[in-house]
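Below is one structure, written out as structure tokens; the observations come after it.
Here's a slice of the assembly, chains where they normally sit.
Chain lettering (A and B) follows the sequence in which the chains are written, and residue indices restart at 1 in each chain.
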Amino acid sequence: MTSPTAILLISCPDQQGLVAKIASFIYSNGGNIIHADQHTDFTNGLFLMRIEWQLEGFNLPRDAIAVAFGAIAKPLAANWQLHFSDTIPRIAIWVTKQDHCLLDLLWRQQAKEIAATISLMVSNHSTLQSVAERFDIEYHHIPITKTNKAEQEAKQLELLKDRKIDLVVLAKYMQILSSEFVEEFPNIINIHHSFLPAFPGANPYQRAYERGVKVIGATAHYVTADLDEGPIIEQEVVRVSHRDSVADFIRKGKDSERLVLARAVRLHLQHRVLVYGNRTVVFV
Amino acid sequence: MTSPTAILLISCPDQQGLVAKIASFIYSNGGNIIHADQHTDFTNGLFLMRIEWQLEGFNLPRDAIAVAFGAIAKPLAANWQLHFSDTIPRIAIWVTKQDHCLLDLLWRQQAKEIAATISLMVSNHSTLQSVAERFDIEYHHIPITKTNKAEQEAKQLELLKDRKIDLVVLAKYMQILSSEFVEEFPNIINIHHSFLPAFPGANPYQRAYERGVKVIGATAHYVTADLDEGPIIEQEVVRVSHRDSVADFIRKGKDSERLVLARAVRLHLQHRVLVYGNRTVVFV
């Protein structure tokens, strides 16, 4: 199981023979499938699949797989991605002042629950610089004001490009990214501290308390130009009661935030999430 | 434990000595407290309490308790209610066409999980009349149109008054009650098929599906003039995935609706719910 694998994520208009064609492509080249999962969205006539096979014994060299599969995918009008399990992605974590999601991700990375290099930290504050130092991670304090946002985002994008970052994780980064930024760098996961679409925007725990809800939650989603409207990857809730103050909501919510964000990042890094429209298929 | 009890629900501005005064009132009259729970809302300086004691051996006759306690409550500027556990409340269940919440409540009433008489059913359709007949419950088909709402609501209120109904349970009644109605008869519990405040109003499952959420839920709340904005009594959620169609959301949601509504009705009938502002304290 620890030998490297290839992972294919594919979506295309539904038609007969898709599973047969894709599976036969792998089999005819000597591949051993270890995971295959598909979903058909009948409303939209869309076929979505994740298929993973061992590279050991596969007759095509790695750099020839994409070309070979492209020939099959083209007549299917398919969108597809090819990944290799031994490619270690590079993550940037963006924070403001709260450390719970950050420390949780760092711990999981060290415990090998998350297979990635955490290469970069960006913050609009200097509060968590010492954490970066302890874990030996490059840290950039990039304060955002009303007037400097465009130039600071340019600096951020430059960093992401230069450090070859594959994924940005907003681990309680309390700034809104511009739609230009998101368009330029779309691989961003955010953790929002409510079960969306309830309480989008600021202060969700305060508002949840005022509304008198009996459950609170957290939502991990891809970031799009519309605030808190991106495709949801994972959600979790926790019960609260009248005995819980806003401070208790925040404390309990932090545990949900940590879990939900960590799960979403792990699913993304294992190439288990396919976005279509504003929705996700999560192959688990 | 099966001997009758008195239940006092009280809320008043917080001050020293409240527990002592109330507990001493009961003790000095020979009462044995079997349940006492209190909550202080420090933000609003409000004290809220539920206290229950055995009537057996209590020196005050039932009809003298309210007068005697009133003398204590008055200087505290308290709102309070006195209930007796052997008073069986009379419920009206309002439905449209769906039977899952209705049948669940009927079963629980027969299984003695809910201590109440179900005396009346009202519906804007005749679909579920046969259920009423099977359970020997008075049934009124009161269709609502754009033009007849005021007069039909008058008819409904007349029925509630005449049949001495204590609580109306909207068990998937797909009509909005006018604010005049709610003002006239405020003891109404509704089940809404989403985890409010997400997806208020119509078609929450369809909208939850379109938003791509990973959890759906149900909310039981008291009805107020503002649609789906009343004080929440109970909420529950259930996980969904991309494999679930809207029909699956509805099917899974029904189980949440049944559970949440039944819990809320039971809590209300046991006088465990205290409303203040737009919030509830649920003494469990």
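In this section, a contact is a pair of C-beta atoms (placed from the backbone, for glycine too) under 8 Å apart; a residue touches a chain by one contact, two chains touch by 3 or more.
Every value quoted in this text rests on a predicted model; they were computed, and no experiment measured them.
Complete-complex copy count for the single protein sequence, taken from this structure file and not limited to the 2 chains in place, is 4.
What we mean here is this: only the chains that are shown with their structure count from here on.
If you average the CA atoms of chain A and of chain B, the two centres end up 42 Å from each other. Residues 39, 41-43, 195-199, 211-215, 217, 231-237, 241-243, 245, 278-282 of chain A are the ones that touch chain B when the two sit in their complex.
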